[in-house]
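Right after this comes subunit A.
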Amino acid sequence: MEIFNNILIYFVIVPLLTILGLAFCSNRGIGAVRAVAVAGATVLMALAGYLVYLFLQARGAGDTSEMILCSEVTWYAPLNIKLALGVDGVSVVMILLSAFIVFAGVFASWKMDPLPKQFFLWFFLLSTGVFGFFISIDLFTMFMFYEVALIPMYLLIGVWGSGNKNYSAMKLTLMLMGGSAFLMLGIIGIYFHSSADGQWTMNILEIAKNDAIPHSWQMWLFPLTFIGFGVLGAMFPFHTWSPDGHASAPTAVSMLHAGVLMKLGGYGCFRIAIYLMPFAANELGWIFLTLTGISIVYGAFSACVQTDLKYINAYSSVSHCGMVLFAVLMFNTTAMTGAVLQMLSHGLMTALFFALIGMIYGRTHTRDIRDMGGLMHIMPYLGVGYVLAGLASLGLPGLSGFVAEMTIFVGSYMHTDIFHRVLTIAATCSIVITAVYILRVVAKLLFGDVQNEHHRELTDASWEERLSTATLIIAVAIIGCFPNFFVNIISDSFLPIVGALENAAHAAGVM
Partner candidate 1 sequence: MPLSYTIAVIAIPLIMFLFLGLSGVKMGKKTTGIIGVIAMLITTILAYGVALTYFFGSSEGQIVDGVRKAVTVFNPDWLTFSDTLVVRMGIMLDPIAAMMLIVITTVSLMVHLYSLGYMCDHHGNAEKGFQRYYAFLALFTFSMLGLVVATNLFQIFIFFEMVGVSSYLLIGFYYTTPAANHANKKAFIVTRLADLFFLIGILILSFYTQTFDFFSNNVNGIIGMLDDPQASLAQAGTTTFMGCSAMAWALTFIFIGGAGKSAMYPLHIWLPDAMEGPTPVSALIHAATMVVAGVFLVARLFPMYVLVQGTMDIICVVGAFTAFYAAAIACVQSDIKRALAFSTISQIAFMMTSLAVSSADGQLIEIHGGYGLGFMASMFHLFTHAMFKALLFLCAGAIIHAVHSNENDKMHGLHKYMPITSIAFLIGCLAIAGIPPFAGFWSKDEILVAAYEKGIGWGIWMTMVAGMTAFYMFRIYFLIFHWKKHEVHTEHEPADQPWTMTLPLIILAAISIVAGFVPAAKLVTWDGTPLHTQLNWTIAGTSVLIACIGIGLAYKMYYKENDLPERMANSCRGLWTAAYKRFYMDELYQFITHKVIFQGICKPIAKFDRAIIDGFFNMLAEVTNRTSFGIRKMQSGSIQGYVYFYLIGVLLLAVITMACVLL
Partner candidate 2 sequence: MNLTLLMYLIPSLIMFGCGVYGFLTRKNMIAIMISLELMLNSIDINFVVFNRYLFPGQMEGMFFTLFAIAIAAAETALALAIIINVFRIAKDVDINKINKLKF
Partner candidate 3 sequence: MESLGNIIMYFVIALAIIVFSVLTVTTRKILRSATYLLFTLFATAALYFQLDYAFLGAVQIAVYAGGIVVLFVFSILLTQKPGEDAAPLSSHRKWLGIITAVAGVAVCGCAVFSYAQFCGQLMPDMAAPSIENIGKFLLSTDKLGYLLPFEAVSVLLLACIIGGVVIARRR
C-alpha cells in the first residue's frame, strides 16, 4: 500500500508492534518486557529525529505547503472518512516531544510492579493514541486516536495508581470523556457544514479551504470544540481532574499525561477550534481568554498552599497549560509560537517533575512536603534535578520555560487591543507566584534539615533513573539555549491559521 511509504504511519505502527511484542513476552521475567519497551521507545525516538530531519529538509528545499508528508487512505467512503496523514512544524515538534517523554517514561517505570508487561502494554497503547493524534489531519481519525489515548488512562491509574486511585481514575476518565462528548458534537457539526456543495469532508485542510461553516453555526461549534479540548488542556473551571488524576497516577503515566496528553488539548484548540472557525474565534475568543487568564493566576495561587508534591505540580500544570491556551487565543504568530514552545517546555519539565517526584516517592513513601526535608544532602542527583526542573518552571533563562513564557508574553502584548494587553500584564504576574511556590517546595523538600531520620539511609538515583531524567534535562536545556531552532520550525505553521483569523476579522468588518 502506498501509505506505508509514508514515515508518519510508522509512528502508529511502531507502538502497535511494541504492544504485539509485549504480548508475546512471558509474564514472569521483566527482562524481555524491558527490552521490548526500550526498543520500541528508542525506535520512536529515532523516527522522531528522522522526521525532524525530513521536515527541515523539505522546508529547506523550499516546500512551503502547509502540511508535508501528506497521504491518505479512504477508510469509510460513504462518510468520506479517511486516514489522512500530514505534519506541519507544530506536529513535528509535538511528535518529538512525545518520543522524548515516552523514552524517559519507559526508564522511569523500570521497576514497575505488579504486572509490568500489562503496564507497558497499556502505556504503548496510550502512546499510539498520542502519536496518532499528532499525525492525523482528518477529524475522525484525530478523534479516534484521541479516544485511544484516553481510555488506557483509566486502567493505568486504576490498576497501577496510588492513593485514592479508583476515584481519581473515574474522575479523570469521566471528565475527559465529558470533554470528548462536547468535542464529538462539535466535530459532527463541523462535518455537516464542511463544504458548501454537500461534498462533506473530514479533512481539516479541505474544511479550512472551503471555509463553509456558517457564522451562526460557528458560534455554537466553536465553544463546543474549544471546551472539548479545553477540558484536556485543564482550562479553568474544567481543570479539577488534573490534581487528583496526577496525584494518583503512576510516575510514567503522570509524565505522559501531563507531558503529552494535556498538549493534545492545546494542539486541538488551534488546529480544530480556531483554524476551522475563525469567525467565532474572533467573536468569542475573549471569553475563553478570560478563563485561561484566570487559569494562569488561579493555578499558581492554588499551588502555593498545597502540601502534596504532585498536587503542587498539577496546579502548576494548570497554570502553565492555561498559558498555552491563553497564548493560542492571542491570534498572532508570535504568541502561538510561544504556546507551542510552552507545550514543549511544560511537557518536558512536568515530565521531569513527575519523574523526580515518583523517584522521591519511591524512596520516602510520602509526597507530603511537611514530612520531608534536606533531601539534597541524601540524594544530590535527584535534588539537583528537582532544582533544575523548578528553575525551568519558574523561567530561568537557558532553560525552556523562560523562552516559552517570554515568547508568549511578548506575542500577547503585541495584540493591538488594550483588553488583551491588560490581561497579558495580569498573566505575567504568574511568574512571581510561580517563583513563590517553586522555591517554597525546593526550600522545604531539598534544603534545610533532614526531617525524618529514616531518610538518611536512602540512596540516590540508579542508572535508569539518571538516564530518564538526564534525557529530559538535556532536552529542556537545548530548548532553552537554542530556541530559534524550534521557533523556525514552528512559527511558519501558524501563518495559515493567523491568515484565516485575519480574513474572518476582515470579512466581519466588511459586513
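Candidate entries met the following condition: all candidates are chains of the complex that A comes from, given by their letters.
Here is the rule we go by: a contact is a pair of C-beta atoms (placed from the backbone, for glycine too) under 8 Å apart; a residue touches a chain by one contact, two chains touch by 3 or more; residues count from 1.
None of the values given here were measured: they were computed from a predicted structure.
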Subunit A in this complex - touching candidate among 1, 2 or 3: 1
Footprint of candidate 1 on subunit A - complex, ascending: 171, 174-175, 236-237, 239-241, 244, 298, 301-302, 304-306, 333-334, 374, 376-377, 391, 394-398, 402-403, 406-407, 409-411, 413-414, 421, 424-425, 428-429, 431-432, 435-436, 439-440, 443, 446-449, 483-484, 487-488, 491
